[in-house]
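Removed: one protein chain of the complex. Kept in place: all other protein chains.
Labels for the chains are A and B, by order of writing; each one numbers its residues from 1.
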Amino acid sequence: MKQIGRRDFVKYSTGSVALILLGKYTAFPHVEKLIAGAPAAQGASVKPKSVPIDYNSPDPPAADPRHRFAMVIDVDACVGCRTCQWGCKMENNVPDTISPPFIEIFQLENGQSVTEEPSVEDLKKGATTSYTEAPLEGHWYMPVQCMHCTNPPCVKVCPVGATYKDKDGIVMINYNTCIGCRFCIAACPYSARRFNWFKPNIPANLVNPLVPVRPIGVTEKCTFCVHRTRRGLLPRCVEVCPPRARRFGDLNDPESEVSKWLGYGRSFALLEELNTGPNLRYVARGKKWTTA
Amino acid sequence: MDHGLSQEQRALLLRPLTHTGRYFYIVFGILLVFIGWFLYAWYYQLTNGLGVTGMRTPVGASWGLYIVNFVFFIGITHAGIAIAAGIRLFKLHDYAALARIAELVTILSLVAAGVCIILDMGRPDRIFNVILTYPWRVSSSPLVWDITAVTTYLVFALTYLYIEMRGDLAMLAGKVRWGWLYRRMIPAYNPGERKRVERIVFYASIFNFPIMVMVHTTVAWIFGLQVGRPEWYSAVKGPYYVFGAVLTGVATVVVMAAIYRWVFHWEEFIKPLVFRGLGRFLSWVSIFYLYFILADFMTIKWGGPLPELKVMEAKTAGDFAFLYWFEVISLAIGFTVFLINTLFNKVFRVWSTVAASALVVVALWVGRYIIVVPSLTNGFLPFPTGSYQPTWVEWSLTVGAFAIVALGFMVFTKVLPIIPFTEMEHIAEGKFTKVEPVLGEEKE
Partner (left out) sequence: MKNKVGHLKLLRVKLRALVLVRRVAGFVLIAVGVAALVAALPVETVKAASPDTSANSSIMDDCLSCHIAKVPDPAIEQIEPLSLHDQLGSGNKACTVCHSMDDKHLGSLVLRDGTQIPFSDAPKLCGQCHQKRYDQWLQGIHGVPHWSEGIPGMGTAQNKTAWPAGQYNWNNVVGQNNTAPVLDQILKELPNFLGGEKKACTVCHNPHHPAIVLSSVIKPHPVAAPAPPPAPVTPFVVLGGGLLLAIGIGAAIGRRQG
């Protein structure tokens, strides 16, 4: 029986690969332009000329493996003012088309947990994010954002490895690799990840040049302000919190604020039983609106 | 039947390849319009972003109709090759006419599933990233396992179809309009290869079953392994999806067989007993599937954790109640019809089996919706989500995907032989009447 010759096989397979590569480098840039706009339009208007932030370069600085970043929030001090939410939005160039921004704040009644509702009819009495007055008597406030888990389900499910846990504990996203399949959004128990359903639109003079403006079709989330924390600053939400309810630091450093706060006594984290190992924990120090 | 096919029978079997009627053009034209509409809607979505779909709610249903369609189409892919494999393994000569129709159901559903996934991607221009990062992700991501299984299955199904079609192409090359294409499709054809092909096909049919189970299991594991969503994390998802796939697939083949039988007047080749047999099989599978639905319901309703209860409440008494009970009741009706047709010969009608199968297919599509969306809009944390309402873009792309499948059927039927002609000849000539051992010795 005649078989396909070796020469023919090599011919056909090389031809197919060449065809695929040709398609990738000629046709696909046009498809990308169709979806995300021309490369110039993606970020040029927001970059001042003298700060050459290359979208593809490893900016911010590389991770320092000696750190193990974590955040602690004192829910007794939190007054639900949403300053952190707006500060994060402005610091990280979160467009209006992503709602809520990376941080969301729940108002709960005293004695109520965030996942508890007494019954289906009582669903409307549960935790709410749409409160217009705060702080109210008999209520407490809990901000939720990416927990930068030790065992992150979002990292496990990404089909292209766009999201990864960096050496200093921050769960990062490579916006160039993300294909927008949104598996990570479905996998996150904390609903902490956001997707760019639309082209982002931020006034050019208000964009923070240290943070890339993400293109349409990719996922984004809280990064513990990686552009600040790897340069020795605090995340913006920690900085602007009026009652100073948030602390950020290095768990490997016993003198850091997070180590101290976690050492005081009990702390809790959300959905711990799912074995995600969240690195954002909550304490209740009993002093409302502390100035310490 | 030792005399082979008569002239009239042969002409009837070759009818799709020799005659094209008015209705073909009409339906073809309608499908082309729908596909044009599909392309426009896709262009609209590419330029305006995925925000034009109903998934754009703040943290709500990040997956919607596209993933529902994906899971649905993957669910159909089972039956085709399984039926074809079963026909060859167990020498089910009465079903022989269905073999290639069933294989085509598999292949076109796989293609449609691939299309639906690309529709869902936020950045389809980066699809090569999946290939480039494959070695590093294959150990971790259920989506990559699914892509692996589906690609393997597609290659397997295409190879299977091609190998067993070669004999027909060779035989018909001189007789039909598209013969010039047939000759180019069968390089190195040797009439003596039939025995070898039969043996390849036989062992491939056995090999098909683990592939098929893994395809549906990996799809199930996309949901079943996620602790992050209430009511997704469940060990029963694997078997649940496999049985759902068997059910959807066989029901689809029943519907397609009925369509072919009606359009081309193939009553003597696709006999009522075919529908009776498939109906009997479907009665078993549908009751198993209903059992899984009951197990799911019971496990949560009896005293499940609150997030799961919330999702089950939304499904049975909340936003999704109509769809959930529609699925359950339709499946119950389908099961009843199959059972009655099986038990009572006098009451059996082909049309009732086909209608019940069609109802089951629709119910299973709704069932996929019920699986995907409620857990996304009722997560662990009470983010306000609103309700998921698919928009015209999503509906257009859904209809377009079905139109692509239909168009594939029409083109294949017109160009390539949809009936395994050679096999039908051999069955009619009685060459299969003696029982061959399952693992036979070399013959000839």
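Assume contacts are C-beta pairs under 8 Å (C-beta built on N, C-alpha and C of every residue); 3 or more make two chains touch, one makes a residue touch a chain.
The structure presented is a predicted model; accordingly, all values stated were derived computationally and were not measured.
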{"item": "Left-out chain, listing which of the shown chains it touches", "value": "A, B"}
{"item": "Option from A:Trp140, A:Phe198 or A:Tyr282 whose C-beta touches the chain left out", "value": "A:Phe198"}
{"item": "Which of A:Val31, A:Val75 or A:Met90 contacts the chain that the document leaves out", "value": "A:Met90"}
{"item": "Selected residue (touches chain absent from view) among A:Gln112, A:Asn174, A:Asn208 or A:Asn252", "value": "A:Asn208"}
{"item": "Chain not shown: contacting residue from B:Phe24, B:Phe202 or B:Tyr233", "value": "B:Phe24"}
{"item": "Subunit A residues touching the omitted chain (full complex)", "value": "48, 50-51, 79-83, 85-87, 89-91, 95-101, 129-136, 197-198, 201-210, 228, 231, 233, 239-240, 242, 289, 291"}
{"item": "Missing-partner contacts on subunit B, residue numbers", "value": "19-30, 32-33, 36-37, 40, 48, 51-53, 56-58, 391-392"}
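The rule we apply is simple: only the chains that are shown with their structure count from here on.
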{"item": "Touch list for subunit B against partner subunit A, complex", "value": "46-51, 55-56, 58-59, 62-63, 120-130, 132-133, 136-137, 140-144, 147, 187-188, 190, 193, 222, 226-229, 306-307, 309-310, 313, 317-318, 376, 379-384"}
{"item": "Touching residues (chain side subunit A, partner subunit B) in the complex", "value": "1-4, 24, 28-29, 31-32, 34-36, 97, 99-100, 104, 106, 114-117, 120, 123, 126-130, 144, 153, 156-162, 177-183, 185-191, 194-199, 216-219, 270-271, 274-276"}
